[in-house]
Every structure is written in structure tokens, then in C-alpha cells.
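Structure incoming, see below.
For this depiction, one protein chain was excluded, whereas all remaining protein chains were kept in their positions.
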């Protein structure tokens, strides 16, 4: 029996998360339910997409990811199930799923098209039953009407030339570390045989560490993190607060001639 | 083996929740433990009762709900186990259980009457062993001394006449949505063939939506939610903050002659 993960933006002081779990367990007590996070900022698709794309591949292939973030979406958004990189996703076609992978989906259908119901709580009433069906081995194409494509949004892109990489902070994590969208492989290709200068806020650095603790306490570390992205932090401190940087702040790397 | 759910007011930065779980697992590793919420405001019986009554019926019948909210209660409050609507509840007789259902209990006993112990942590030392016994099939009446009734408190009631329904906000959820105590069936009976005006804060509305997204972004939606209660929110916004309303704020519906 496959695992169902939950990712919701409802916080944990209400009944919403438990109601979704209870519905899954009631339909099929054999399903294993695991939390990803329920502390996504309300309706924050960017936050949810960052968390989901950072972790979904760590779960076994075939896992079903139920995403209750901005679940009501916008007028006209469909409820969908899709298969992507051998994982399943159930949620609202609000643009979130387009941000988690560059790969083409393997299967896609619109939910709630067979015996459609009206509900203000689709996570419990539509997503949970669909997730249980997928976990029980029902084919995705049997869950609803086929769809040709789902909504894609364009994420913040880096600008990379032989002289410069210009990126942004795409997530301030719970430690206050600043995670950027600058990937290690792009940096390694462009920096070959060159020295470089990193610039963010008023700071300049000419070195990238391999470990957080290569910086001294209270000093900046700059690493390519476990996701393969450039991350700036303050060793044993909160970089966002101390450097005055936030989501969307600019990060520049200039290559010396 | 039945499920044991946990609902506690201790937050998640201490050992309390884990200690209760660990005790359950140590007594019987076969018990499945599921969290409802541990972010109930300290000793807030109203908050806990709202969450519990909103979700307990979503779990399979026979589920045991361990409630560690205001668990020490007031001087003289007993520790109790009860069966209600085919679910089991274990906790303190502090008035909470009287708020979750109008039905009469099926069974009731006072805990800690056989080999009574003194403890400042009844959730771990008294509730957890009782919950495991119920999950293992022990009869409720074997857990302690029979009791005739448990404490009931009177909840905020609506006033409903042919001219008006006067209710209150009974929960501000994590999205800032305002959930009232006005039930859909009462509204539908009284509003038949009539137009109406909803009033709260300085706002007046003459329409109820069936979906959150029928409002425009930043505008009020008014729906009967998945619990069957009137709920006001701001589409993609925080209604409590933006409307300046809170727990106990007044909500009026006037029927036009």
C-alpha cells in the first residue's frame, strides 16, 4: 500500500488537517499518512512549491502527495490528479504543480467529474478519496475526465552570462538562512578557471564554503546546499534578520576577467 | 485495534505530547496514534471543544479520543472516560465534553478510582493507560467507578425568530475566517421565500455564496461551511484582521418583511 503525504496551508490549531487524515483512514485504514508540512503560509503557492519540490523525490516512487494549499484556487481552477516523475499529486490546478518539476507529466485528469459534489472543503471531500484510490492501486485515468495539460507559471529565473550570474532569494527558511535560485552546476560551469565576487546586501565575498561550520560564529557562510542551490546564512545566527534580506532579495556573482 | 487520537493544549516545544505517545506505544505498540491538534490555546475549553466536535465524527466509530486540554481542571473535577455517538473520550470532567454533542452519553465512568495515583501529569499517567485499555477492547465500565452524568456547560446560543437570527463568531480559524454558530438548517427554514440582510462589523450583505471563490480577491465571501455553519472570510485575505472582528463578535441576519 502506497504512502499518502499531506501538505496544507491551514496551520495546526484547527480541525482541517485531522479531518483530511481521518477521512483517509476511515476509507482505508491500511493507508500510511505522513505529514510534509501544514505550516505553509495561507495560499502561498511559492512557499508550498518550494517545500514540495525539495522533498517529494525523497519519498518512495509511487507516493501520493495530497496538496491542500490554496485548495479552492481561483474561479474556474479544476481539481486535478497527476503523475509526474513516478509520483502522484492531488490538488487544485492553481499553478503550484507547474513549479515543482520541469519534466512532462505522465498522466493527468480532472477530479470531481464523475458524480460531482459541491463542497467548501475539497481537501477532505475530493482530494482525500482520490488519494486513497491511488494508494489502493486504482488507475489515475479512472479518477476523472482526461485533461491535456495543467497550469504552468513561470518561476523566478536566474540571468547567467560569462560575466555574471544574477539570482534571487527564493526561500528564507526557519533558521533565517537565505536560499537562492542559483544552481551549483551553472556556477561551476561559468566559474571554471576564474575568480569571482559574490554580492548581496552590502556584503562582498570571494569564497564558497563546503560546510556551514567553515564560517566562524556570527560570520556568513556561503554553501551550495543539499538541494544544489546557493545558500547564505550566518553560522549560529539568523541571516535574514542580521543582513536585512528577505524573499526576493538580489544575489549577484560577478566573474573576474 | 482501534485508533487513539490526541488533542492537547501543551504546544509542541516541550516533551508533553511525546510523553503521552511514548506511554501509549510502550504499553501496547499495536495502537495507532493520530494527532488532532496540540496547538489549542492553554486551558481553552471552547477552542478545544470546537476542534473536537468539528472532526471526531470523521474518524471511524470506536476511535478513542484522548483530550489533554485543561487536563488538571478545577478542584474536584474527576478524570473520566465516556462513550458518546459510538466514539470514546478520555479526559477531565471540566465541561469540555458537554460542548461536543447534544446526544446522551452511552457509557460513563470516573477514572483513577481503582488503585488511584497522584500525578501532576494525568494525560500520561491516567489518560494514556485508559485509552490503551479501550483500544485493546476492555469495556469502559471496567475502567473505574460508574458515574451518572458529566459536567455540561451552556454554549453560546443563537436567537432565532421569524424576523431575525442573532449569532456570534465562535472560532477565528488559522486563515482568519470567522466561523459563526448560525446553522444552515435554521437559516433555510426561516429564510424561505424571504430576502435577507446580513450584518457584521460595519458591513451589510444580501447574498450567501456556495464557494469561497465566488467573491473577488480581497472581497468578503459568506458561505455555509463544511460544518454547516455560516462563515465569513475575505477571499485570499485575513477577515479577522481586515474587518476588525474576533471571537464573540456579533453576526445578525434580518429577514425582510
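Residue numbering begins at 1 within each chain, and the chains themselves are lettered A and B in the order written.
We take it that a residue touches a chain if its C-beta (ideal position, glycine included) is under 8 Å from a C-beta of that chain, and two chains touch if they have at least 3 such contacts.
Keep in mind it's a predicted model, so treat the numbers as computed, not measured.
Of A:4, A:19, A:36 or A:182, which residue touches the hidden chain?
If we include the chain that is not displayed, A:36 is the one touching it.
Could you pull out which residues of chain B are in touch with the chain that's been left out?
Chain B touches the chain not shown through residues 10-19, 21-23, 25-26, 29, 42-43, 72-75, 77, 118-121, 124-125.
Over the whole complex, note the residues of chain A touching the chain we left out.
3, 5, 34-41, 47, 50-52, 54-55, 58-60, 171, 173-176, 210-214, 223-226, 231, 236, 238
One rule holds for everything that comes next: only the chains that are shown with their structure count from here on.
How big is the rotation, 0 to 180°, that puts the C-alpha atoms of chain A on those of chain B, in steps of 5?
120
Report the inter-chain centroid distance for chain A and chain B in whole angstrom, where each centroid is the mean of the CA atoms.
Computed from C-alpha means, the inter-chain centre distance equals 32 Å.
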